[in-house]
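Removed from the display is one protein chain of the complex; every other protein chain stays in position.
Chains here go by letter, A and B, matching the order in which they are written, and residues are numbered from 1 within each.
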Amino acid sequence: MRRLSTFVAPYAIFMVILVILPLVIMAQYAVFDKEGQFTLHFLLSFTNEEILNTFIYSIGVAMETTILCILLGYPIAYILSRKEMGFPAHLITFFILPMGVNMLLNTFALVAVLDVLHIPLGTTALVIGMVYNFLPFMVQPLYNSLCKIDSNLIEAAYDLGASKITAFFKIVVPVSIPGIVSGVMMVFMPTISTFAISELLTMNKVKLFGSVVQASIGSDMLNYGAALSIVMLLVVVITQVLLKDR
Amino acid sequence: MGRSQDYIIQVRGLSKRFGSRSVLHDVEFGIRRGEFVTILGPSGSGKSTLLRIIGGLEKPTEGSIIFDGKDITSMPAEKRPINTVFQHYALFPHLNVYENIAFGLVMKGVDKQQQAERIAEVLQIVGMQGYENYDVRKLSGGQQQRVAIARAIVNKPEVLLLDESLSALDHKLRKQMQRELKAMHRQLGITFIFVTHDQEEAISMSDNIVVLQEGKVQQIASPSEIYNHPSNLFMANFIGENNIIKIQVLDGQKIFLLGQSVEADTNRFMAGDTAYAVIRPEDVLISDATSEEFPWKGVVCSSDFRGVYYETFVQTKTGEILQIRQDKEYETGTSVGIGVARNDLYLVGAEA
Partner (left out) sequence: MKALSRIYVVLMLIFMYAPIFALIVFSFTDSPVFGKWTGFSLDLYRNIFNGEVPDLTATVWSTAVIAICVMILSVLLGTSAAIGLYNLRYPSLLRKAISFTNSVPLINPDIITAISLFLLYVFLGVSRGMVTVIISQTVLCTPFVMMCVLPMFKQMDKDLFSAAIDLGASTFQAIWHVILPQLRPGIVSGALLTIALSIDDFAVTLFNRGNDGLETLSTYIYSDAQRGGLTPEIRPLFTMIVVVAVIALIIVNIYSSRREKLRKKIFG
């Protein structure tokens, strides 16, 4: 009904002020420096070797984490989605539960355990911690996607002479690709932009891109921080666009 | 149109456009108090939109709705003394039967005692006594429809709108509901406006029919008038089963039909006009012999027994295929003579 469409107005105004405007301001900060001169900071930022290294390192960690999450998470999602495996249907809830607990608390718990196991904090711990935190985010969309696969499809494949392995790779995996894409989006990007978790996991020794951005904002180098944020945003947008086409 | 006081609703110059798409164009008609009026038309004819505008759920782009002499075009639906029975009933799933029916009364602030009385009354009218506490989602289609009707009429509206309400029912139930609706109409004495695409339904139930096609009124008439005298080519095609043959109007009450010049009532036309002859299957005369009564010659294509008549198809020498209903069996391939009485030769133009 026409008259109900006005109900969208409060949120629309809200979004203009609190979503669009901030991004515009941020872009403005990024291209102007403190004195109001038009510069292209973010191009400069790439010439800074330290920043560049951090950036590349962050992407590397993100990719490692994502791949590990896929390798570890896919079997979980697959096994739990197949009713014939005999697991109770609600077991998946337990793999998703950690999402409802604060990530920092999760990390905190993990750090404590790592400490007890005498595993030193550092780059290994970082990856373990990332995977630990983000695995549920990979498992959930994978599970949802795999659940939708009609078991008749797989049986049809067997019927036509496919071995279990062939059936898996030629039928199950391709159909679950939307789930994989979803999972990747939910793991890869947050991993690049997270900073607190990495600091906790490595005792501040290893810095990810997010930390650099945070530091620059904290030390009043607003413009610089804004520029770096725009860089991050561009990476995210590009990733989105690349993945959306699939 | 007659005296304005006769009409409870008048639709004047009504047009409705969605963006550039015209759904209703210059619709004009009147509905008398207590009438059972059907708005009839194929899908996409705009009939549901028209109903919604009358009910106040849509606003027209142009034109007005006059209710009892007052212009109610800008009056919102909740204030109109009109209630609607929707196509899929729109029963409130979270309320039971009683609460659904009570909804309108609750909105008006009717006291609980009165509510109970009126609800009991309508439950009886629709034949759903005892169903007060039922979950509406668990009812059958026919039962849901009755609850929907009850929910509407308990508010004692002056006009009841029904939007293709019977479409979702199976054939037998539909016929039954048609009878019940007519009975309710007589019992309640209020004006019913019924929307359907089923012309049989319209003809059997209505006092008056408004036919719409592509947003334009094609004809407004009683069922027998529409059946016997369709106003244009569309109507002839739409109502009943007719033989429609293109003809040419000649001078002096004559037309050129199926290769012959015959007499017909050409008063509405001028010589040289293109028009169409509309002949009902039961009005075509057929015989083995050839005589003056049967000026056209043809060959029988098929003849099938239908219980009451034989559905016979004959191809004339000019190539037309005529549908004939008569009571003699003919073998395929028989040569026959075809004729039609002058009174049964009805002419229509492309437009009304």
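FYI, a residue touches a chain if its C-beta (ideal position, glycine included) is under 8 Å from a C-beta of that chain, and two chains touch if they have at least 3 such contacts.
Remember, it's a predicted structure, so these values are computed and weren't measured experimentally.
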Among the chains included here, which ones are touched by the excluded chain in the whole complex? A, B
Of the residues A:25, A:156 or A:177, I need the one that contacts the missing chain. A:25
Touch assignment to the omitted chain, from A:61, A:103 or A:130, lands on A:103
Given the full complex, what residues of subunit B touch the hidden partner chain? 18, 52, 55-57, 76-78, 82-84, 86-94, 103-104, 107-108, 137-138, 151-152, 155
On subunit A, the omitted chain is touched by residues 1-12, 14-23, 25-26, 29, 72, 75-76, 79-80, 85-87, 90-91, 93-106, 108-113, 115-116, 132, 135-136, 189-190, 192-196, 199-200, 204, 210, 213-214, 217, 222, 225-226, 229, 232-233, 236-237, 240
